[in-house]
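Written out below as structure tokens is the structure these notes cover.
Selected chains only, in their assembly positions.
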């Protein structure tokens, strides 16, 4: 239809200002990270901008990143998962318990806790899809039950390995000077990125998150996709729990709980990175690293406790807010 | 490993990194605050990080302090055994680690142990005449609580006391204490037998007091630990039968005094422990305690 | 409060806010000659570099209907949105009763007595009719106590005025499209609207429902209300309006007097060139033997899902275009959903290419080669926040046998690009967000994504709702093109005119297929009569079953 083609975008004067805002909207969150790095480099020139510290930050990010990237899968499909922290805790306890009481080898324990994670994910998915309970309630409920299982296994007391050295090696081993957890994080990130962006499954997840009805009518098996997202998420949580236990050679009943909020914070922060509120793996990774850099900066500069909270809160709001504000301007 | 940066060239100005536990952990927060004050008065540089109770964040903070190349890392409450990753990093960098109430582990060269406060259950058993029923409010994940509970169990063993145990939630410790106590009191009416509620720290004990007050019960004696300001107040009013209080100022001083030696000792020094005394306080000894610890009440 | 009258007349209903001082007669006042109720002058608006409106002016007289016509994306809705305070004009001014007004947000518009019924119905589905009508009314700026009795009284009065009678406590969710529309209209009248803009009100109405609306409009104009009326149904526009303004590519190209215009001229003005009259299937390649000569693709026997579909039986042959006519609520959408397994039939059988066919999900249907272009493209067809590219790929993913299959963005994009060209989808690029496309182009994207899976049978539910004459012709061309390639097509439509492209039309009434009309006997009035159940038909096969 030739007539319709006339309306092509014309490069006009007002566009430049709006382009500027658009740029800001896209890179706003990254700018916040950059500003953070620059300021800290100035304030702590000897300790912050070093290769060692960069590796240190990546290493600290690894566990949070893995659980947050898993959560991203669930968020991409338009769901929620409040049970990840509990699942991570359970995974750690279960892994240590299996190694101590059932003489499981490390790889076998890993497989076992992946299965455990998978089952939790299946249950979440079942309650959400089949019972039609909103994901928030469902995962809150399942999470509570997971705590119960955890208590049943451990009776609430920490489970410690008798001879933890091999297990600890997962956390402390290095290859080319870089700790294993960093590699694990990167491999999982690559895998999840590929799953989300280079497979039909991943594309289907994004479609389900975008419009569930349209996805269903497009032939996408919506319920199956949602269940898979929950399973991936819980399995990532389980891996984080496993690695957490390998940091200590022992596992406590609520060790992983704190990951819940931090994973949400990272994912939401990440949804403002380069995108307009869509969750994506790279963004989540940037989100986790931003939080780690923030925490690292505080520790290196040394701030009063209350400043630490101010700082974290502001980081979150500004990281997301700068981008959305700019995008709003760009659209206006 | 080589010790610290420019700071140990003769002058005694140290750089100390402190990993707190969580804002809710009253006792060690008080120790850390006092220690910080002492250290800063001395011209030392003190940096604190707040992991909000998360082991992983605590390890991260230790590693950050390694990057910062501090002279000493102090960690509080979190079980040292679970900090392996952080301890290893510190050891590799030649930085000694001291713990407040976290117990010993490889890499910890100074440990400020909190005694289990056995006097509290002893007083309880005595008050009950060796028989009756106790609601025990424990908290397994916490090392100090675990130690206190062990001591409690040992003391009760062999008496005619029946124990109903419940696990307290943190956060939410006061609510847990209140809820468990409320129903337990409903189940165990006045006059049935000697009744007591024992909590492994003051917060759930305070919850139990609230429950007892709401139920109009004055027949139940309630016990706690830590000597928090509200607990001291409850002691004064006779609502709490006993608590135990560490001398936080004394502990801070102890840690402060030990600091230079710990730093000089380096990572390979023989681990040292100092016990934080944890004396019982009862309504009778309260006045004496307040006299000895001015400000314990208001802080 | 951001209403800033530039002349020294207080804003209505607001004593607190005095004139913003600047009444200095620096700016020339409006020409005293204009009597129009509402004027928009020199309005321009760009979206990220592309011009949606380019200095257009329009005037609505009290008690008259001013129609706005134009192709999809011409800028009609944008103009209405500016008036409603949803978008801000880059340039231009709005005058009400000859006075310049500022409309910064919908609240201002409401306070000025401007009412809107937007293209997307804007009701709260879980609210009752009464609560929907009451929404946003009440004393502006004050948080009053709800006077339920008064509201009910007022709503009753409005209903009487409009001549409809929907129970006030029913949830809007439960209503048919036209009833919902009446609720929207009712809301405008709850606050003494002097001006109402209606953006494609009849898009999904049957002729009967449309004429009901015409009566209401007449009633409103006789009370002095000014109406701005947007529609792609040109006959209706000519009938209802006094004046017609035509937009093309964001510019005003003509203002016509309805009485002196005919459909032909209007079409030419809209499209910018002459458009051949919709060619009926009969005239084009009349082939009534299709049914006899070609093999049956889908055979449906006694398909039921009470109470909406009862005992439907029909065949669709290869390369055949079959229409399904009926009134809204006749059960056509339900029938289509049964065909693709979106709902499960409670009785009956189907065979597809002679094999038993009982889809349990749209996925299975698509795998078997049956696709449905759903009736609501925004809520059921598209991920509005995603790119055209991804929207075009969706059904292909859905029909993929394994979710583990590789997704190749490059080849996927190339395929999408080809589809865009084939269907002349107008967008800034394939990476443009679906949300930015005009209605017609969105519809083409939805059709495109299903065509991409090469279905043997394509079911289209109301394929041209809200689509302009030009794009409509293109969609018909796509449909007939697919049929000539061997694809079977089932077209559900309430716009009987477009059923002319069919080889055969089935009529559905009350959940049952009641008649079959071959192309040779195609006639709109006849179809309408059948839909209502009047039996004065000649030669039509009445299939009274069940």
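Letters are used for the chains, namely A, B and C, taken in the order the chains are written, and counting of residues starts over at 1 for each.
Please note the rule applied: contacts are C-beta pairs under 8 Å (C-beta built on N, C-alpha and C of every residue); 3 or more make two chains touch, one makes a residue touch a chain.
The shown structure was predicted, so the numbers you read here are calculated from the model rather than taken from an experiment.
Copy numbers for the complete complex, expressed as a formula over the labels shown, read A x2, B x1, C x1.
Keep this in mind: only the chains that are shown with their structure count from here on.
Our note on geometry: subunit B versus subunit C, Cα centroid distance of 69 Å, whole angstroms.
With centres set at the average Cα position, the gap from subunit A to subunit B is 33 Å. The geometric centre of subunit A is 41 Å away from that of subunit C, both derived from CA atoms.
Interface residues of subunit B, counted against subunit A in their complex, comprise 17, 20, 23, 45-50, 52-57, 59-61, 63-69, 79, 81-85, 88, 139-141, 146, 167.
Only residues 46, 48-51, 71, 73, 88, 90, 249-250, 271-273, 340, 342, 361-363, 365-367, 371-372, 374, 379-386, 390, 393-395, 397-400, 402-409, 424, 426, 428, 449-450, 453, 470-471, 474 of subunit C touch subunit A when the two sit together in their complex.
Contact residues on subunit A toward subunit B in their complex (touch as defined above): 44, 47-48, 50, 52-53, 56, 59-60, 63-64, 151, 155-158, 160, 164, 168, 171-172, 244, 247-250, 252-255, 258-259, 292, 295-296, 298-300, 302, 305, 308-309.
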